[in-house]
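Here is the structure we will look at, set down as structure tokens.
Of the protein chains in this complex, all but one are displayed in their positions.
Up next is subunit A:
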Amino acid sequence: MNLQLLISGMSMGIVYGLIAMGMVLIFRSVGIMNFAQGEFLMFGGYFCYTFNQILHLPIVVSLLLASLSMGVVGVLFMRSSYWPLRNAQAKAIIVSAMGASIAFKEGARLIWGSIPVSMDRVVEGTVKIGTASVQWQHIAIIVVSAVIMILVYILLEKTFIGNMMQATAQDQYMASLTGIPVIFSIGLTFALSAMITGVGGGLLAPIFFLNNVMGGTAGAKAFAAIVIGGFGSVPGAIIGGLIVGLVEAFGGAYISSTYQLVLIYVVLIAILMIRPQGIFGEKIQEKA
């Protein structure tokens, strides 16, 4: 087992897990796959770049501010791309999200240009573990992402407002009959989704450089993670993300780095042949 590949694969995978988790939160809330989720990653990365490289704030502060800014972006995205179409057919909303994704990409190019940029690492340098030398940033990515995932779990399952968000996601009509303002609750879900995905962009940037079209492939890999993990399942999204990240790292090293994306889809198809519902099913099941 190559420890270096394992750690870098896991760190990439957990970021895919963050994107996938963001997508699942929105999917469970409004029943739509958000095809602009990858752009949240890119935008979050650029916000982080702005705070860190242009305003010279420490990277940890920049990540926090970028995440908060993405919360605002998430609400604006909900208000402009989802809410006016909430009673329309699902495909109208999907197209509107695709349109938003183009707007995000071109907007980023106008604001930050098309030259790839980088920023500070959360922790500099490498650490020797046995014979392997592992970048601290990879470990930082895993730790920060895991902490975010735990926080989201606590928010949704252990707090009242989280239960309220889940209730709204499960039955909007009934939620408004219990006195929950539906637009507020959905807005909060979009904000949370954009916040966690945006942090992923800030974490990846020092390793990969940021550019305005990075969201496309990242979003596609996150989508594969969701399908592998089981549509609509949050733990599934995380496990699926890790699988995608590890396949990418090991496949790239041992088989072919050109065909990384192909390998991911081969694994996806193989898993779907054995378990069409993905690894985890839905929390809510149909009663027999």
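FYI, a residue touches a chain if its C-beta (ideal position, glycine included) is under 8 Å from a C-beta of that chain, and two chains touch if they have at least 3 such contacts; residues count from 1.
Note that contacts and distances are computed from a predicted model.
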Its UniProt record identifies the chain omitted here, from "Membrane spanning protein", "SufD family Fe-S cluster assembly protein", "Aminotransferase" or "ABC transporter ATP-binding protein", as "ABC transporter ATP-binding protein"
Touching the hidden chain, out of A:S114, A:S133, A:T159 or A:T217, is A:T159
Among A:V60, A:A167 or A:I279, single out the residue that touches the unshown chain. A:A167
Could you list which residues of subunit A touch the chain missing from the display? 159-161, 163-164, 166-167, 170-171, 173-182, 184, 283-285, 287
